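A single protein chain has been removed from this complex, and every other one stays in its place.
Every chain is named by a letter (A, B and C) in the order it is written, and numbering of its residues begins at 1.
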Amino acid sequence: MPLDRLQHRMELRVRYSETDQLGTFYNSRALEWFECGRTEAMRALGLPYAEFEKRGAFLPLIEAHVHYRGRAKYDDLLIVDTRISVSGRASLRFDMVIVQASGAKVVDGHTVHAITDASGRPIRCPAWLTELLTENS
Amino acid sequence: MPLDRLQHRMELRVRYSETDQLGTFYNSRALEWFECGRTEAMRALGLPYAEFEKRGAFLPLIEAHVHYRGRAKYDDLLIVDTRISVSGRASLRFDMVIVQASGAKVVDGHTVHAITDASGRPIRCPAWLTELLTENS
Amino acid sequence: MPLDRLQHRMELRVRYSETDQLGTFYNSRALEWFECGRTEAMRALGLPYAEFEKRGAFLPLIEAHVHYRGRAKYDDLLIVDTRISVSGRASLRFDMVIVQASGAKVVDGHTVHAITDASGRPIRCPAWLTELLTENS
Partner (left out) sequence: MPLDRLQHRMELRVRYSETDQLGTFYNSRALEWFECGRTEAMRALGLPYAEFEKRGAFLPLIEAHVHYRGRAKYDDLLIVDTRISVSGRASLRFDMVIVQASGAKVVDGHTVHAITDASGRPIRCPAWLTELLTENS
C-alpha cells in the first residue's frame, strides 16, 4: 500500500504495563496506541501536535470506535497505520489499523476529533491546519 | 429511570492519574471506567466476573464505541450506568452512560464482548450465564 | 490500630486494567493507589486536594519508595492506609500500607512531596495547610 502525505506508518512494542491477566494487551491501550499514531503522523506532516496546542488549536476526541481483531503480547512489535482526513468543517478523523509484523490483525478503528480552543469551545479549522491537510499544498 | 436486574449504577471519582494536560480525563480512561461498571454490574447480578474466568468463560472486547460528551476533572464524582444485554448467540453487549453528579453528560457508548475460553476461542454462552442474564430467573 | 486525624483508611478493588500478564497488579499501579489514599486522606482532613490546587498549592512528588510484599489479583479488595506527616519546612510525607482484606501484605512505602506553585517553584507551606496538619487545631 503506497503511503500518501496523509498516511503514516510507525512501529511500537507492547509494554509489559500494557498487558493484562489474560496475557494480551488491555483494551484501553488501543486508544493510547492510536494517540501514538496521530502524534507521529502529524509530526511527519510537518507540524508536531504539541505545536498545534501552542497555536491555540486542540483536538479532543469526540468519538472513538475500536474493533479488536487479534491478540498482541508483551514485546510484540506492532505496525500502526494512521490516515488523517477532514470530517466536516470543524473536525478531523483518524483511521487506524494496527497489525503484527506478521500481518496478523490486532485492532482497527477510527477517532473523530473536534477542533477547539484550550477551554474546549469549538473553533473553525485554522487556515494553517487546512493548508497542512491539503494534499497539494 | 427504574433500574432492572440488568441495569446497574455506581459512582467513581476521577483519579489524578486519569487526567491529562488538557485538564480533563484522558480519553482511554473511559474504557477503564466502562470496565468498572461491568465489574460491579456483574457482582450485583450475583456472579462476580472473576468467577466467570474461574468457570472458564472469558469476555474479551471485540468492539468499543465511545462518545465523549463533556469534561470531567480530577476528583469529580461520576455516575456510571451499565446495562447488560445478550447480543447474538455468543456475545454480550454493555451499554454505558457516565454523567456528572449534576447530570451533565461525560461519556457514553457500548462495548461488545465475545464469550471465549482462556485461549480466546469462542464458546457458546454457558447455561449458567444464560440463566444469570434471564430476567425472570 | 487507632487512627488519628492524620491517618486514614480506605478500600479499593483491583481493576482488570491494573493487572498484567503475570496475573497480579502491574507495579506502577501502586503509585496510583497511593494517590487514591492521599486524595481520600486529605478529603477526610477537611480539605480536598483539588481545593489545594485552587488555592495555589501543588504537591508534586519528589520521591517515591515502594516495597512490593505480595500479590493482588483482579477484583481483590484492598485496604489502603495513609499517614500524613510534615517533612521539613516545605515538604509533606505520606506513609502508605496496602494489605488484602485478609491482612496479607501487598505493598508499602512512602512518597515525599514538595509544596510548589502551579509552575513547580517551591513555596513555603501556606498557613492554612500548616493549620490543617496540626493535630490539635
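One rule holds for everything that comes next: a residue touches a chain if its C-beta (ideal position, glycine included) is under 8 Å from a C-beta of that chain, and two chains touch if they have at least 3 such contacts.
Note that this is a predicted model, so its numbers are computed, not measured.
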| message | If I consider the whole complex, including the chain that's not displayed, which of A:50, A:104 or A:123 touches that chain? | response | A:50
| said: Tell me which of A:35, A:63 or A:108 is the one touching the absent chain. | reply: A:35
| request: Would you write out the residues of chain A that touch the absent chain, in ascending order? | output: 13, 15-17, 31-32, 35-36, 39, 48-50, 73-75
| Touching the missing chain, which residues of chain C? | 22, 24, 27-32, 35, 58, 60-68, 71, 118, 120
| task | Spell out, residue by residue, where the missing chain touches chain B. | result | 16-17, 19-23, 26, 28, 73-74
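Criterion: only the chains that are shown with their structure count from here on.
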| Whole-Å distance, chain A centre to chain B centre, using C-alpha means? | 24
| remark: Between the Cα centroids of chain A and chain C the separation in whole angstrom comes to 34
| query | Residues of chain A touching 2+ other chains? | reply | 28
